[in-house]
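Missing here is one protein chain; the remaining ones are kept as they sit in the complex.
For subunit A:
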């Protein structure tokens, strides 16, 4: 069976084709294309402009993806699209494209929960059987474990998502958005060595990141190079605190929070496997910290690279096809999208 997946819940539009040969064989990625809406340093992406970007690229990408996959339209069994959660306008553009294709080609639609897409893709790639999932991206921060036909949320952010926190932190420090802010923060952090105090807010299995941003604004003002030397922020040894130090401190602080809530969830459900998915999951330092934690618990960590971590069409196709095989489709009149769509609302009929 072959599915086409369309993803566009944030600033990336992803189109992918996946094939599930049979029940016992691993899925095959036929094509996996993505285009990111670029923004200049200091700016984020607005829903309206992002939707325009997606509309401009969607046809080109679908054509290219189908050609690259080398499949005929007749071979495709269903069209999967992101139903939510995400930004309204970009979601709508992509849902519209999905509906059009469905009518044009006479294929059934499957609306997919974005978070479930990430989880299923991560599981398929890493072969982790029943892990605790840390889902970290620009819009989501959740600690998830599977139980009785649902992906249950054990912990989550109480305010903003971790990726949002990193992006806005990068904006404050005027760090470029290309290829993505988190990557640039990660590279800068490698040069930092001084730990600056930042708010560390973990409540049980939940975490809060908004305080970090408020702190970042204050810190950024204190390291401004136009300030007189005596007013600049210094370490205890009198060294000037640099942008790199702030990136380093940010990473050390927020990733420690993530690892801590993940560890608590693992202790709670008695699992030793942890799977990291979502765009922030491609961060090497986070993966390393998670590995150290898992080693202490005699467990293992699973992660994927940026092709599957960062939003992509394949994961939507994969999760959609799993659902399609249980007999679930989305009727045209129900093929809406929604900004709020909790992971635990999805009935997971394809797992035991």
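Everything below uses one rule, namely that a residue touches a chain if its C-beta (ideal position, glycine included) is under 8 Å from a C-beta of that chain, and two chains touch if they have at least 3 such contacts; residues count from 1.
What we mean here is this: contacts and distances are computed from a predicted model.
Chemist: Could you tell me which of "Translation initiation factor eIF2B subunit delta", "EKC/KEOPS complex subunit BUD32", "UBC core domain-containing protein" or "CLUMA_CG013002, isoform A" is the UniProt name of the chain missing from the displayed complex?
Modeler: Matching the unshown chain against "Translation initiation factor eIF2B subunit delta", "EKC/KEOPS complex subunit BUD32", "UBC core domain-containing protein" or "CLUMA_CG013002, isoform A" yields "EKC/KEOPS complex subunit BUD32".
Chemist: Which is it among A:58, A:161, A:233 or A:322 that touches the chain not included here?
Modeler: Candidates A:58, A:161, A:233 or A:322; residue touching the omitted chain: A:161.
Chemist: Considering the whole complex, which of A:293, A:321 or A:348 touches the chain not shown?
Modeler: A:293
Chemist: Please pick, from A:87, A:134, A:185 or A:216, the residue that touches the omitted chain in the full complex.
Modeler: Final answer for the missing-chain contact: A:87.
Chemist: Which is it among A:99, A:150, A:234 or A:307 that touches the chain not included here?
Modeler: A:307
Chemist: Applying the definition given at the start, please give the residues of subunit A touching the unseen chain.
Modeler: Against the left-out chain, subunit A lists 26-29, 85-87, 124-126, 139-140, 153, 156, 161, 195, 197, 200, 203-204, 252-253, 256, 259-260, 263-264, 266-268, 284, 287-296, 298-305, 307-308, 339-343.
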